[in-house]
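Complex shown without one protein chain; remaining protein chains in place.
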Amino acid sequence: MRVFDAIVIGGGLVGAAIGYGLVCAGLKTAILDEGDVAYRASRGNFGLVWVQSKGLGAPHYQRWTRASAAAWPLFADQLGERTGIAIGHEQKGGVQLCLGADELARRCATMEQMQREAGNFGFDYRMIEHDELAAMLPGLGLAVTGASWTPYDGHANSLALFHALHRGFADKGGSYLANCSVRAAVAAPGDFRIEAGGETIAAPKIVLAAGLGNAELAPLFGLHAPVRPQRGQILVTERTNRAWPIPLGSIRQTPEGSILLGSSEEEVGFDTGQKPEIMQNIARRAVLSFPWLAELQIVRAWAALRVMPPDGLPIYDESERFPGAFTANCHSGVTLAAAHASLFALMVAKGALDPMLAPFSARRFDVPAAV
Amino acid sequence: MFRPRSDGVSGGPVARIAVEVEGRAVSVPPGASAAAAVLAAGLTSIRDTPIGGTERAPYCMMGICFDCLAEIDGVPNRQSCMVTVRPGMRIRRQRGARSLDMS
Partner (left out) sequence: MTVDLAIVGAGPAGMAAASLAAELGLDTLLIDEADTPGGQIYRAVERAPEGSPLGADYLAGRVLVAALRASTAQYRPATSVWHIDPALPGGGTLSLAAGGKSETVTARHILIATGAIERPVPIAGWTLPGVMTAGAAQILLKTADLVPEGRAVLAGQGPLLYLVALQLARAGAPPVAVLETTPWANYRAAAHFGSGLWAGRRDFGRGLALWFNLRRAGIAVRRGVRGLRVLGRRRVEAVAWEAGEIAADLLFLHEGVIPNTQISLGLGLTHEWDERQLCWRPVTDDWGRTSLANISVAGDGGGIGGAGAAALSGQLAALDAAHSLGHLDTAECDRRAIPIRAGLARERAIRPFFDTLYRPADTMLSPADDAILACRCEEVSVGEIRRAVRLGATGPNQVKAFIRCGMGPCQGRVCGPIVSAVIAAERGAPTAAIGTYRPRAPYKPITIGTLAGVEVDPNQIADTK
């Protein structure tokens, strides 16, 4: 039997960020992961550090996202320095483009609401009309009526981040165990034993960060993680010269020059197939936004399953029945990576989640619906 | 790198297609690919890679390796081994990533 200070189940962006945070806090940590072919939401991530539309109607999510965004620059610098891997992080603000008058009006209302709900915390934004936007973004399509902008948004190379987290984790002595799906688990307060990969792994602390796999694992640890898959498709173009100074919500360009176009939100269960009609819609919206995009070749595309809680907000929880067991579930693995590594991991190390995460508990789903 | 097969073919000379490779006039038999025209033109390489700026020339000639990417009639990054020459075709080396006019 191998004993650690903490076990993280799941080696995606969420698990790797938490694992990295734990080893940085001095805990002897093991990450258990599946094999080469698995649902792996992290491989499908668009790469945004996105703040502006997070937490409408849920100010606690707005604040958590802002906290992560604020922590991102230092997190990126340190991770990059420690591992030598370029994460491609830029955070100089971002815009969400609106096509047509209705979209713009709805977006405007959304941003107003975000600011109201932020209260004293503050929420800085601007609505930008077409002409001013066109000066900033070359070749802007006439169909774009305007955009919302905040200074908090940015982007990073999600796969480089993923690589760097694993590298950082390993360099600080973390143990990454692949092909180790959980076969069996015995939970007791402060004492967790996992059968995986033909051996027993034990620790007084455990974090379930297995994405879609959390739904089935959670009850073993007195937790509840009702996440469902939600498919998103993304198109990637050939590399080209730099187009924009900032990411555009559903369009972003990597430092190497590839342009990513997203995305869709499809409720299709565990189906990772691609649908030409959806790809077509993404392409059409892209061409309306910037007609010159029509010339670029799509060299690859994918469909991946987001980890989606019932109300879209993250689920963070600690087990009442088995203290020491935690879970983290979200569909914004890049945006929240800094919070997971710098804030959440420290909470786990201390043994209790900060009260600011209380509204994210799955107990919110137990509230009976109003009659 | 390549030259026309010199022995005459019975049936008389075949009408050749005249194209331009990096401004040089080259003629190849009908049905030849743009990549073949580049090889016949005597260029050392057909592209510089976008990552390292390394010189590359066609490798597989059958649309698998994508090392033959070239700019053909103004359109960059085309698999030149899959494009049949047409009279007056302008073929240029692909210099790294494409550079699109975004205005």
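Each chain carries a letter (A and B) given by its place in the written order, and its residues are counted from 1.
Following the convention adopted for this analysis, contacts are C-beta pairs under 8 Å (C-beta built on N, C-alpha and C of every residue); 3 or more make two chains touch, one makes a residue touch a chain.
These numbers come from a predicted model, not from an experiment.
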item: Partners of the unshown chain among those that are drawn; value: A, B
item: Selected from A:293, A:330 or A:362 as touching the chain missing from the view; value: A:293
item: Candidate in contact with the missing chain, chosen from A:235, A:308 or A:362; value: A:235
item: Absent chain, residues of subunit A that touch it; value: 11, 33, 35-37, 40, 42-43, 142, 159, 162-163, 166-167, 170, 176, 178-179, 235, 237-238, 261, 273-276, 279-280, 283-284, 286-287, 291-303
item: Footprint left on subunit B by the chain that the document does not show; value: 1-7, 9-11, 28-33, 36-37, 39-40, 42, 44-46, 49, 51-52, 54-67, 69, 74, 77, 81-82, 84, 103
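In this section, only the chains that are shown with their structure count from here on.
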item: Geometric centre distance via CA averages, subunit B-subunit A, whole Å; value: 44
item: Contact set on subunit A toward subunit B in their complex; value: 138-139, 238-241, 243, 256-257, 290, 292, 295-297
item: Subunit B residues touching subunit A - in the complex, by the definition given at the top; value: 50-51, 75, 77, 97-103
